[in-house]
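Below you'll find the structure, written out as C-alpha cells, and then a few comments.
What you see is the complex with one protein chain gone and the rest in place.
Chain lettering (A, B and C) follows the sequence in which the chains are written, and residue indices restart at 1 in each chain.
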Amino acid sequence: MLIFERSEAGRFNSAQRIAGQESQALRLEGIPQAMRRKNSLQLPEVSELQSVRHYTQLSQKNFSIDTHFYPLGSCTMKYNPRGCNTLAMLPGFLGRHPAGSEQLGQGVMASLYDLQEILCEVTGMKATSLSPAAGAQGEFAGVAMIRAYHDARGDETRNEILVPDAAHGTNPASAVMCGYAVKEIPTNSEGDVDLDALRKVVGPQTAGIMLTNPSTLGVFERKIEEIASILHQAGGLLYYDGANLNAILGKTRPGDMGFDVIHINVHKTFSTPHGGGGPGAGPVVANERLAPYLPIPMVGEEKIGGETIYRWLGEEDCPQSIGRLSAWSGNVGVLLRAYIYARMLGTEGMERVANYSVLNANYLMKRLQKAGFTLAIPQRRATHEFIVTLKREAKELGVSAMDFAKRLLDYGHHAPTTYFPLLVPECLLIEPTETEDRETLDAFVEAMVTILGEAENSPDQVKGAPWTLPVRRLDDVRAARELDLNWYQRD
Amino acid sequence: MLIFERSEAGRFNSAQRIAGQESQALRLEGIPQAMRRKNSLQLPEVSELQSVRHYTQLSQKNFSIDTHFYPLGSCTMKYNPRGCNTLAMLPGFLGRHPAGSEQLGQGVMASLYDLQEILCEVTGMKATSLSPAAGAQGEFAGVAMIRAYHDARGDETRNEILVPDAAHGTNPASAVMCGYAVKEIPTNSEGDVDLDALRKVVGPQTAGIMLTNPSTLGVFERKIEEIASILHQAGGLLYYDGANLNAILGKTRPGDMGFDVIHINVHKTFSTPHGGGGPGAGPVVANERLAPYLPIPMVGEEKIGGETIYRWLGEEDCPQSIGRLSAWSGNVGVLLRAYIYARMLGTEGMERVANYSVLNANYLMKRLQKAGFTLAIPQRRATHEFIVTLKREAKELGVSAMDFAKRLLDYGHHAPTTYFPLLVPECLLIEPTETEDRETLDAFVEAMVTILGEAENSPDQVKGAPWTLPVRRLDDVRAARELDLNWYQRD
Amino acid sequence: MPFIPHTEVETQSMLASIGVEHIDSLFEEIPPSLRASPVDHPLDGLSEMEVGQLMRERATADDHTLCFAGGGAYQHHIPAAVWELATRGEYYSAYTPYQAEASQGTLQLLYEYQSMMSSLMGMEVSNTSLYDGASALAEAVLMAVRSNRKAKSKRILMPVTVHPIYRKVVSTLVRHQDIDLVELEYNSATGTIDPDSLQLSEEDPGYAALVIPLPGYFGTLEAVHKLTDWAHEHGMLVIATVNPVAMATLTPPGEWGEKGVDIACGEGQPLGIPLSSGGPYFGFLCCRQSLVRQLPGRLIGRTRDLEDREGFALTLQAREQHIRRSKATSNICTNQGLMVTAATIFMSLMGARGLEQMSQGSHLNTEKLAQRITAIEGVKQTFKVPFFHELVVTLPQSASGVLEQLAAEQIVGGIALQSHYPELENGLLICATELRTDAEIDHFATVLERVLC
Partner (left out) sequence: MPFIPHTEVETQSMLASIGVEHIDSLFEEIPPSLRASPVDHPLDGLSEMEVGQLMRERATADDHTLCFAGGGAYQHHIPAAVWELATRGEYYSAYTPYQAEASQGTLQLLYEYQSMMSSLMGMEVSNTSLYDGASALAEAVLMAVRSNRKAKSKRILMPVTVHPIYRKVVSTLVRHQDIDLVELEYNSATGTIDPDSLQLSEEDPGYAALVIPLPGYFGTLEAVHKLTDWAHEHGMLVIATVNPVAMATLTPPGEWGEKGVDIACGEGQPLGIPLSSGGPYFGFLCCRQSLVRQLPGRLIGRTRDLEDREGFALTLQAREQHIRRSKATSNICTNQGLMVTAATIFMSLMGARGLEQMSQGSHLNTEKLAQRITAIEGVKQTFKVPFFHELVVTLPQSASGVLEQLAAEQIVGGIALQSHYPELENGLLICATELRTDAEIDHFATVLERVLC
C-alpha cells in the first residue's frame, strides 16, 4: 500500500505545525500574487502514526547488512559500525552551517584533516581532497586532473583514455564526461590486462588508463608495474579506481604500483553505510605530480603559537585546482563516519581488513569449487571477491545466474552481483567481506548446493524464485514499457 | 537461533574493548585472591555484526504500535511520539548523575516540576509525587498513604481494602503488600459497582476502596459520588487506579469525583512507550488530605530574586511521607517523555484525547455489534474500550476467545486483551485508542467478521491459528512443566 | 490535532454510525455535576518544534559535567549499537509479550537475558527485571521471608554497609509485613562487617535472612564467604545485593561460601543504561532453581510450538498478580523491559572479556583516583582496605560544601556521606569508572586542591 493510499483529504499531522503559523492569518503581502503557488500542493495527508507505521513496515521489506548476508561483489557490504553513525550524528556536527566561520568548525575540520592524512598514508600518495561525493565523482575528478596536467604542459593531443573491458561502467562514463574518447583493452584468460594489446594502443594520443587493482575479476593485476611503465613512458598517466581497495589495505599501495591518482569509495572500504543507494564519498588522492590539480576545498593546517588551526584551502591556495565539485565540501557526515572507522582500525586494523576479506573470499571460493561450481578464473588466487560462472548450468539446465540469484533470496542471502563484469557469461561476483563469520559462509555454500540440486531436479523451483519474499519476480519489461514513475500522474 | 548458538569460543568484539586494558597486564593486586571470580564468566562470544544482525532480526518478530494495530484493552497502546524519545535522550539529560548537585540539574528538575503541576491540574488534586516506577508501585504508594493517614489519626482498626471483582490484579496484590485484607465487591449487570453489596461491607474496618473509573468493563461508574460518600462517611478513603484515565482526560477529574489519591500510568495515558514490558512510571497524585504522605522525593520550587530555583524535597520537607520507593527519583527518562507529550497536547489536546479515544471505541463497538458480535454490556455507552464476549461462539462453535485472538494475528492485528476482566466469560477487551484511523478500525472489523465466518465454516482454521507468524501456537503447559529458563543450565 | 488522524468528515460519519450528533454525547453517562470546569492554568499545546526548542535549552543547562560520583549509579561506556537497536519501534513500542506468537522478538531476548544475568551472578535463575536495585532488594527480602519456612523469624539482618537509600526503600516496602530489619554495624576501621563479631545466642529468635552487599556502600569488599557460611549455618537464607559490573571481576554470589547465596539482586544500570538522573534503570533478581516459585516478576520459558519448533513464552504466571491477585508473589506488572533489552544487547556486545575489562578498568582508574586525591594535603583514605571502584576519603572540611564548589566548575565530585553516616562527618564517596581519563582525574584533583585551600 502506498503512502498516498493512506491519505485522507483534510488530515494534518499538527504536531509538525510550525509555531505561530496555525493561528496567524497568512501575511504574505511581501510576495506578489503572480509569484504565489496557485495549484495547491499535493502531498500525502497522513497522521504521524500512519507515517511511522508505513515506513517502519516498508523498511522490513529490505534486505540489508543488518539483517542478511549481502555478498554483493564490488560493493564491499561489510558491517557499518553503529558507533560511526552515533558519533557522526552528534548535535555539534549536525548543526554546523557550512558557511560558518572556521572558528566555529575546528572540531569537524580537525577530523577531515586527519582523514586526508590517513588516506595519503594508506595509498602511498601525496595529497587528498575529500570533496567528491561518490566514486564516480572521484573518477571524474581524477580524470579531469589528468587532463589538467596534460593541458598545463601544453600537451593537447591526448584525447584517449584506456579502460579494460572488465572495468566498471562508471570508468568509461567518467572519461567521456572529461571529454575523452574511451578505448577498451582486452583481458587475457588469466584475468590480467592483455599487455600486447595495451602496447599496441598506447601512444601520444593516450591521456591515461583507468584500472582497478585487484580488478573486477577478483584477481590482482600482477603486471601492474609493467603497465605503469608502458603508460608513463608514453606520457600517459594512471588512474586507480579504488572500489576494490579493501583487498589490499596495508598490503600494497597504489602509489607504489605507479598510480598517479586514485579515488576511494569510503562507502566500501571505510564502511560508511550505503543507505539503499547512497550517500557515499569518493576522496581523490594524488601523487606529487597531480596534487596541484586536486579539487577544492581541502583542509589545511597551520601552527599558530602552540596551537593547531585548521582552515579551508580554496582557489587562492590551489590556483591549479580543477575547481569545485559541489556547493560546499562534499559529504562531510559520511567522511566523519569514515574517519571514525579508520581511527578504530588503526594501522594494524587496516591490514587485518585485507587479510580477512581475502581469507573469507578464498575460503568461500574453495568451498564452492569443491561443491561443483565453476570458477571464472580457477587458476588464480581470489582477492576479496571471486567469480562463479553458471554458463554450464544455464546451458544444460536452463537455469540462469539470475535464477540462482533470486533463489538465494528465498534462502535468506542477498544475491551476489550478477552479470558483472560483462566479459564473464552467467556470472556471480561474490564478495563476502571480512566481517562475516564462517558459519554464514558455510550457510551460503549450503544454499548454493541446494539450489544446484533444485536446478537439476526441479528447475521451476529456481526459475520461479523468489517465492517467500514480499513480491514474486517483478516484470522489468513492463516497468520500462508502461512507465509509471509518479503516483500523481498515474492513469 | 539463540545468540548463544552464534557464539564461538575465543571470539571477541574488540571494538568494545576498554582502553588500555588490552595491553596492560591485569594489575589486580588490590583485590584479594579469595575475592576474585574463579569460574570464568560465560557470555556469548559474538562479533558486533552478529549481535546487531541477531537483535535486528529478532525485533522484526515483534508486533508493536509502530508496525501493527494493537488494541490491547486496558493498556492504551497509542502512538508513542518519536519526538518525545529524541528529546528525552538529549545528551544533557542522559548524562546527568542522580546525585549531582541541584545546580547541575535545573533543566530536568524544571521539567519534573512542571509535570507535577500538570498532573495536579488534570486530575483535580493537590500534589504529585513522580517517584513510583509503574502503576502497581503507584498503587502501593497510594494505599500506603491511606494507611499512613489512618495511622496518623490513631485509627488502627481499619484492616480491609475493598476492590471490585472487575479490578486489575495489581489492585488486590498492592493492598496485600500494604498489609490489608482484600474484600471483593460484586459488579451489577449494568457494569456498575453493586451499591447494596458495598453498603453491606463498608464499616469501621474499611480503610478504603480501590476503583478504576471508567472501570475495566469499559463503562463509566455513574454512581461514583454515592460510592465516595458511602466510603467517606464510614471513614474510609478512595483510591483511583488511573489506568483508564485516557477516557476522561479533560472531561471529568478524579478529584471532583471524590477520590483521595490516584496513580497515573504515564505509559498509557501519557503515551510513553511500553518497551515490551516497561519501563513505565506511575505518579501518585493526592488531595489535601493525603498530600503530606506522598512518597519522596518531589521537586519544589523557590523564587530567589527574580529567578526560579528547583530543589528536591526530602524527609526534612515531608516528615509524614511514606518514604522512598526507589534509590533515586523514579523513572526520570520516562517522565520527561510524558512531560513533552503533555506539553504537545496542551489543555485542549488532553480533552481531544478523551474525545477521540471514546469516539473510536464507540465506533468500533457499534460496528462489531452490527456485525453480529455480542457485547458484554450492550446497554451502555463505551468509554475508551469495550468488551465483546464470545461465549456463544465458544459454546456453539467450539472456538474460544483465545482462538479469535490468535487468528487476528494472522490478519495483521495484535489481539485485544483476552479473559480480562475475569467476570466476563470468553471476553475480548478492545481499546483502539485515539491515534488509530478509521481505515484501521474498519480493517479490524473486517478481520473479525472473516474469522467469525471461518469459525462457522472451517473452525480448525481458527483453532490452529496463528499460521503465518514466526511460530505456531506455543505450548504453555510444557513451558511451565519442563521449565527451561536459562540456556546455560539447559539439559 | 496532534496524533489524532480524524478529519472532520470522518468524525461526522463515525458519529453517524454510532448514532449520535456530537462527540460530547458520548460522555452523557458522566453526571453533569462531574463535568470538568475549565482548568485554572490552561496550557497551549506546543508543536514538536516548539517543545524541541524548550527541551534543548533545558538539556543544555544540565550538560557537560564531569562525573566522579557512583553510589549506585555509574557512568560506563555504552556501545552505540545498544540504544540504536533498543529504540527500534518493534522493541520500543510493544507491550508486555502476552501474545507470545506475536512477541517472539522480545521473548527470546528476555530468555537470553535470563541466561546471561544468571551466568553473571553464578545463579540458576533470573527474572526479567524489577523496578530498580532498591526495590529488587525489598522484593528479595519479601521472597526470603516467604521462602524460609524453617526460620520462624521474620527478622532480616541488614548491614549498614548496604546502600543507605536501599535500606530506606526496603523499609518503605516491607514495613506492612511485620518484618523486622535489624541493623548490623560496620567495623569503623575497615568500613566492612566483621564476620568474627557475629554472635547468635541460644535464645536469639534468629533471622530469616542475612543481606550481604558487594561491594559495600563504601566501595569495600565484604567477607562474603564467611558471612554466607555463617548465615547458612544459622538457618538463614543469604541475599546478595551486588554491582553487576563488579561481578565480572569479583566472586559472584552463586559462588560465595560453601553453597552460594540463595537470592542475588542489584541494580542493572551499569549494564548499558545511561545515568539519566536516576532512572529508568532496572532491578535484577536471581535465585536458586528451588526458589523459583517464590520469585516475583515475569519469567520466560523456552518451549515448543504445534510444529515442534522452538519458541518462547511467559511462564509460571501463577506467581503473578494477573492470575493470583491478592496471593501473588508481588504486585509488579509493568517492569523495566526496555532497559533489559538494552542490557542484553550490551552484554552480547561486550562479551565476557569486554565486561571484565570494563570492570577492571574501573577498578584501576579508581586506584589512580585514590592515589591522586589522597596526595592532596589533608585528604585521607578513610578505610585502609581493598576497594573495588569506589572509596571513601575524609576531607579537611564539609564534603557537601566542597561538592557545591566543584559543581560550579561542572564537576560532580562524589557523594557526601554525612547525612546517612553522621560519624563520617567530612566523608566523600568517590568513583572513577573506565571512562575517566588521566587528564580528567588530574583536572578533578587540581580543582579539588584549589577548593580545599
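Throughout what follows, a residue touches a chain if its C-beta (ideal position, glycine included) is under 8 Å from a C-beta of that chain, and two chains touch if they have at least 3 such contacts.
What you see is a predicted model; the values in this text were computed from it and never measured.
Here one chain is not drawn; of A:Q116, A:T170 or A:N287, the residue touching it is A:T170.
Here one chain is not drawn; of A:I185, A:L198, A:V219 or A:L290, the residue touching it is A:V219.
In the full complex, subunit B makes contact with the omitted chain through residues 8-19, 46-50, 52, 56, 81-83, 85-87.
Remark: the residues of subunit C touching the chain excluded from display are 48-49, 52-53, 60, 64, 77, 79-80, 84, 87-88, 434-435, 437.
Assume only the chains that are shown with their structure count from here on.
Chain centres here are Cα averages; for subunit A and subunit C they lie 46 Å apart.
With centres taken as mean Cα positions, subunit C sits 20 Å from subunit B. With each centre defined as the average position of its C-alpha atoms, the distance from subunit A to subunit B rounds to 47 Å. Chain contacts: subunit A has residues 8, 15, 47-50, 52, 56, 81-83 touching two or more partner chains. The residues of subunit C that reach two or more other chains are 1-6, 10, 46-48, 79, 81, 85, 89-90, listed in rising order.
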